[in-house]
Structures are given as structure tokens and as C-alpha cells.
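Only one protein chain is missing; all other protein chains are in place.
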Amino acid sequence: MTVQVVCFAGLRKYFGSKTGVKVEVGSSYQSILEALAKINPEAGEVLKSCRIAVNEQFVAPDSPLKEVDTVFLIPPSSGG
Amino acid sequence: MTVQVVCFAGLRKYFGSKTGVKVEVGSSYQSILEALAKINPEAGEVLKSCRIAVNEQFVAPDSPLKEVDTVFLIPPSSGG
Amino acid sequence: MKHLQYNDIDYRTLFDGFRNPNSGAVVLFSGEVRDNNKGREVTHLEYEAYEPMADKMIAEILAEAKLRFKLNHVACVHRLGKVEISGCAVVVITGAGHRKEAYDANRFIIDRVKNEVPIWKHEFFTDGTSEWGQNCDCVTNGHEQHHEHRHEKA
Partner (left out) sequence: MKHLQYNDIDYRTLFDGFRNPNSGAVVLFSGEVRDNNKGREVTHLEYEAYEPMADKMIAEILAEAKLRFKLNHVACVHRLGKVEISGCAVVVITGAGHRKEAYDANRFIIDRVKNEVPIWKHEFFTDGTSEWGQNCDCVTNGHEQHHEHRHEKA
């Protein structure tokens, strides 16, 4: 299936504001990060420090992917 | 000799704003506190928590009394 | 959005709202934009957020702070968009009966906001370049389920 990934801040230079990735049904959220690292290997390092949010909540990377259209890729915070 | 003692805050009810006490030449600042406790035994407890200042500096209670006219009796701080 | 805004933070009005006959101590923290960072001259910053989530997370952090500490009042506002040098990027205000709670809660809140809330700083330098900031120093508790990275002390 295809999941839309919304990117913020420093991630946009690798993937733009939004990108679609193909992942297998039944896989974990981690597989989205892996798919993105294949699309752009330069982003591999920063992807290791990113979290994924769904419905404004962080999800555990190893939890099984639910039926979602869109996930939000959250790089490390740098507010304040 | 007679030393003038300036009192602040809660001490005024025992001694007024200023009182003269007689102390022996060569004694320590502590002797001023002792003389005051004799003048008004009710102040005995609070006097134990007071410091003495001379020329806007605290003096050690056991240091020898210098030639001063006036000392300032400083009860515990309660600012802020 | 209650905790995020694109216009200047009016900390004066926020602070005046903290007058409370039960509060003996009010602490205000203002995070401001420095003209330098790690040896490089900064011209200004721009803040971006995943807005609905950031707003919700700040509200949750404040609610947790009210539970943990004995606070009468609490507020936190973070700027978005362009912030000039010496401009206020974030304000945290805490009001409590005694000063220990007001200080501790204030610091708890700003540490959590800086480390956890999806807000990002884009730094612009005098040489014309720009960079997305990293400021996680991982000093806060409640830092689990997070990310791996090399720890760089602020």
C-alpha cells in the first residue's frame, strides 16, 4: 500500500513537503523510515533520529502499521 | 562606656528605636547583647538570633568592641 | 491555537494575568534570539511547527506541570515565523504559593517544550547560509520513546 508522508523542517530538502512511499501491508512504522532511506540514502542518518506521528500522537516504530493515509515525520525538536 | 544601639522591626517593642547600654571597655560585641537581655529579659530569645552591624558591616559577636558610638542590632531577615 | 502565535509575544499582558492572591512567587522565562550560535553570527530565526500537535503537546505539558507542582497559574506561548535578534521566541510563566514550585515547574516546562514538542528552528547566518537547528540536550526525564542521536551539550 502507499502511505503519504508529511515532512517538516530539515527533512524537506530530501523529500519535499509530502511524499508517497510503498510499504507492505502488515509491516511496522519502521518500514516507512526504511523505505525513505532507500529513496534518499543521504537522509539515512537524520531518519534515525525522527519519530512518526499519526493523528497528532507519536507511534512506536515497531508497532504494526494501521490503515492510515498520512503519517507525519517528526525530526528532533529545536524549539525555544 | 555607653554604646547607642539602633533597633529595627520586632526589636523596637522591647527597646524602642534606639537605646543606650553600658558595657565595659575591652569586652566583646556579645556583651551588648547580654546587657540588652538584662534590660529586658523578654527579649532574651530573639536576641540570640540577632546580629550586630557596625559601619554597615556585620561584626563577629566575640570580636573585641571597638571605639564606636552606635551599633545596629539586626534581627533575622524576613524580606522577599 | 492557544500556545503558538505568529505575532510578537506580549509577555507583559501575560504576566499581568498572573496576579493572584494565593501566589507568593511568579517566575517568567523568556527564551530570546541570540546574535550568535556555536561561533556563527545569526541574522534571525524562523520557527516552524507541526501546529496542531505542538499546540496540543504544550497544553499537555502544562497540565502535567499543574499536577506535579502546586501551581495557581501557568502559561506558555511559542513564536512561529520570523523572529529577530533579541526577539522573544518562547515564554513560560508559573505562579505558585512558594518560589521553589514556581522555579521548578518553570524549568520542567521549558525543558519539555524544547526537547519534545514538534517545533523547529531555522537559523539564518550573516554569510547567507541557513541551517535547521538541533537543540535537544536530553536532560529531561520523560524522554523515553524518542530518538537516537549523538548527545551534544548545549
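Here are a few things to note about the model shown:
Letters A, B and C mark the chains in the order given here, with residues in each chain numbered from 1 onward.
We adopt the following convention: a contact is a pair of C-beta atoms (placed from the backbone, for glycine too) under 8 Å apart; a residue touches a chain by one contact, two chains touch by 3 or more.
Quantities reported herein were computed from a predicted structural model and do not represent experimental measurements.
Here is the thing to keep in mind: the chain we left out touches B, C in the whole complex. The residue from C:56, C:70, C:107 or C:122 that touches the chain not shown here is C:107. Residues 8-10, 48-51, 53, 56, 58, 60, 72, 74-80 are the ones on chain B that touch the missing chain. Panel shows chain C; residues 11-12, 15, 19-36, 85-86, 97-99, 102-103, 106-107, 110, 154 of it touch the chain omitted from the view.
Just so we're on the same page, only the chains that are shown with their structure count from here on.
Rounded to whole angstrom units, the spacing between the C-alpha centres of chain A and chain B is 73. In whole angstrom, the spacing between the mean C-alpha positions of chain B and chain C is 50. With centres taken as mean Cα positions, chain C sits 25 Å from chain A.
In chain A, no residue touches at least two other chains. Multi-chain contact residues of chain C, defined as those touching 2 or more other chains: none present.
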